[in-house]
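For this view, one protein chain was removed and the others were kept in their places.
After this line comes chain A, so read on.
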Amino acid sequence: MTDHKDEAEDRKEAVEEDALFRADEAMHEDDKTEKEKPFFIHGLVLAVFCLGFGALLALTYHLTAQTIVARGVEDQQASLEQVIPASIHDNDISANPLHLKDAEGHDVTVFRATKAGHVTGVAYEISGSGYSGEIRLMMGVDDQGHILGVRALAHKETPGLGDKIEANKSNWILRFTGLSLTNPSENKWKVKKDGGQFDQFSGATITPRGVVAAIHRGLEFFETHKSTLLESSNVQ
């Protein structure tokens, strides 16, 4: 370093080689011997630092904002591509989504897949309650009401137990593909422990139970809004 001034000061401060984490009493006493600074100096110092670093953050935010939005869109597209096969659509699924309300009054954003102007499938986010909080899933349904695919987007389930709902940890979630409200019948849309036909995981029943219920609600949502969802005239 060319910082000669700093070096000299450093010696003056006489910091011992091993005094890395020594209590800083010495320094404190030095301060007391100095002339007392007027009180507003401290406020001024703090204000200047706040302004300076605030500006730095604003600049960074400005520079990264667009990239961050683009990454979010990429994420969404990746999850949409997993639940809607490329063969059934020729449009940009994430463009021009439909905004509806589900049975509980929550907003649901529905993405539509179209081929030659006709809606061939829809995808939307559903959520279930797991062992430790909400499980968010993306679900794709074709125009006949059959499941095209389901993928977990975010969850806080126990690693090694409940996280088997992720497609890269277990193929459990793939089992739902092709099913509909009538296949299996209403009373079989449960985990085996509750008399249904879906496997639970050893050591984790609450997670699959929440997921099965969420998917069933998702299918009911499709049934309720079928006519709106499949209407081709409001798709570009």
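As a working rule, contacts are C-beta pairs under 8 Å (C-beta built on N, C-alpha and C of every residue); 3 or more make two chains touch, one makes a residue touch a chain; residues count from 1.
Everything below uses one rule, namely that contacts and distances are computed from a predicted model.
A.B. asks: Assuming one chain is omitted from the figure, identify its UniProt name from "FAD-binding protein", "Fumarate reductase subunit D", "Ion-translocating oxidoreductase complex subunit E" or "Protocatechuate 3,4-dioxygenase subunit alpha".
C.D. replies: "Ion-translocating oxidoreductase complex subunit E"
A.B. asks: I'm checking contacts with the chain that's been left out. Which of A:H42, A:H106 or A:K193 qualifies?
C.D. replies: Of all options in A:H42, A:H106 or A:K193, contact with the hidden chain holds for A:H42.
A.B. asks: Contacts of chain A with the missing chain: which residues?
C.D. replies: Chain A touches the chain not shown through residues 1, 3, 6-7, 9-10, 13, 15, 17, 20-24, 27-28, 31, 37, 41-43, 45-46, 49-50, 53, 56-57, 60-61, 64, 67-68, 71, 74-75, 158-161.
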